[in-house]
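For this depiction, one protein chain was excluded, whereas all remaining protein chains were kept in their positions.
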Amino acid sequence: MFIEDLRNDFYNVLLGNRVLLLVHYDVDAICTCKILQGLFKCDNISYTLVPVGGVAELKTAYEENNEEIKYVVLVNCGGTIDLVDILQPEEDVVFFVLDSHKPTDICNVYSDGQVRLVYKDIEENIPNFDDIFREDEDEEEEKHESGMEALEAAVERRREHRAWEERRHTLMFNYTQFSYYGKPSACVALELSWLVSRCGWVALWAGSVAAASHVALCARTPAQCLLDTDALHRRVASTQHANNDTSCRVVLEKDAWLPLYRWWSLEAALRHAPVIAPHMRLHTHAGAATLRQLLADMGFPLQQARQSYRSMDVELRHSVLSSLESCAPRHRLPVPSQAAFLLQRPHAPPQSAHDMVYAILALIEHVSQ
Amino acid sequence: MFAEKVIELLKESERNPDTIDPFKDEKIRQILEEMQTLFIMNMNDANATTENKSLWTTVQVRHSALERNKRCLLAYLYSRMEKIKTLRWEFGSVLPPDVRELLSDDEYEWFSRYSTNLASYMRSLGQDIGYSGIDLTENLRPPKALYMEVVCTTDYGKLELSDGDVVMLRRNSRHFLPAAECQTLVRQGVLKQIV
Partner (left out) sequence: MSCSNYLSITDILVSHEKVPCKFFYDLPKMGFLDPSAVDDDLKAGTNTEIPLWLAESLHSRRPPLLSVDLPKIYKDAYREILNADACTVDLYKLGQHFYELGCYVAKYDIKGDVTNTLINTFKQRFRMLLTASASNDSIGSMQPLSGSERKFAAAAAVTENAISMWLQRGDCALKTANMVANHRKRKRAEMEMF
């Protein structure tokens, strides 16, 4: 079933109880987890945090930790599988699922309160209850009639049943044939933190990193990404007016779409940018020459572009975006800039949400002892 | 030379001021034997002093050696006693078996009696105002927050909280629990606090 009121039906239910948090290994889930942890710490909600990588791990994690736990929150996992069937929980355990993987499993949608979905995506075309589930009344009615009418009625009913089944089959096929991503879970968690009035820059930053991850990994179309982050834009805009000079702020600015250019050298960033490199065919023999041509057009000396970004001249650094935009049409590149979230910290260089996405991905995939 | 063995004993125990060594039963016996020999030699010479006055100085030397041995042995036992006291405050009232075998039987009996003393003292605190005693071994540092986030370093098993909930503590599992429950486990090294 879907939850209507985030605050009363989800958060207030968890207050005062112990919660099991099962989190998947992806950037969006990690950001959501960060926001939820912040909220739980403020309200002293005891929780046990277990990262899970797949369905098998989900099962083991649930089995190990399910003593005396009444509320389980699943972040980016469990939405597309039949939870009650796989985990075999007890009657009074409640699952809250916040999953951006779609399509949501039908049994989870029409569960009668044990599995509660925190966010309803409007673009999902979830089939109606009557089209999928139907009680079997056939056997009962047969006894009451007799004779020819009974036979005809029986045949009629069976035909109707078969037609209904075919319709159901098509509906389910259409519903489950593609799997895709919905709104980032962190944006939902951000709404929740706004509703309980605990939306600080940490939560905003986590939300922006999650939104950036969907853009960077091309999980959603650009139009949909923009719609998702609509609420986020509004929140960021409202905090920009607050005059707080000493702490960190999240701002929305136009930024060059070169991942990690602030940490590498400009040339390396251009060579690895997904917007630029394939279009300019930098992987071919002539690619190096094309890159040098682009840098020359932008007005950057080659030696400067090869050093680390921080050691470039200040004027050059400030003109990266504008020179890139002006050169782009000449080389037939798509628009190399986008609206990006930046974290401005006092006494430190600003951080881009995109860079954070790649950094977190690297950490997730790096297996250390 | 006199009193060499005792010094070895003391030097070994000084080498590890933070942990307690196994009780050197054998060495202590040897030292006591040495003291016994010295004493007997002294007795003989003291009796012989009446004839030979110069033996008196030898008796003095041996007597100093005996006193020195006694002092060193007492110092060794005293330093061990101080360490055992710290053990009670750090490990809790039940010692893990590998620590238990480092103590001699008498030392262990001392430890249990110290624990009983401490427990009866703690119970008696605040009795005139109606409390049933205060546990002095928790909150050795002023607590900063009601709840804290911890990660488990070993497979500890089940931990029962005071409100009946059971938490399963496995290696590398993260929990957010009331500070009062976790404090003893953090001091024992089972849990580690995350800041």
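We just call them A and B in the order they show up, numbering each chain from 1.
In this section, a contact is a pair of C-beta atoms (placed from the backbone, for glycine too) under 8 Å apart; a residue touches a chain by one contact, two chains touch by 3 or more.
Being a predicted model, the structure only gives us computed values, none of them experimental.
Q: I'd like to know which visible chains would be in contact with the absent chain if the whole complex were considered.
A: B
Q: Out of B:Ile28, B:Ala46 or B:Cys72, which touches the unshown chain?
A: B:Cys72
Q: Need a quick check: the contact residues on chain B for the chain that isn't drawn.
A: So the residues of chain B touching the unseen chain are 1-3, 7, 10-11, 13-14, 16, 18-20, 45, 52, 54-55, 57-58, 60-61, 64-65, 67-68, 71-72, 74-76, 78-79, 83, 86-87, 89-91, 98-99, 141, 144, 148, 183, 186-189, 192-193, 195.
FYI, only the chains that are shown with their structure count from here on.
Q: What whole-number Å value describes the gap between the mean CA coordinates of chain A and chain B?
A: About 56 Å, centre to centre.
Q: Under the definition above, what is the set of chain A residues touching chain B in their complex?
A: By the definition above, chain A touches chain B via 18, 37, 40-41, 44-50, 64-65, 67-69.
Q: Which of the residues in chain B come into contact with chain A in the complex?
A: Per the stated touch rule, the residues are 146-147, 149, 158, 164-168, 170, 173-178.
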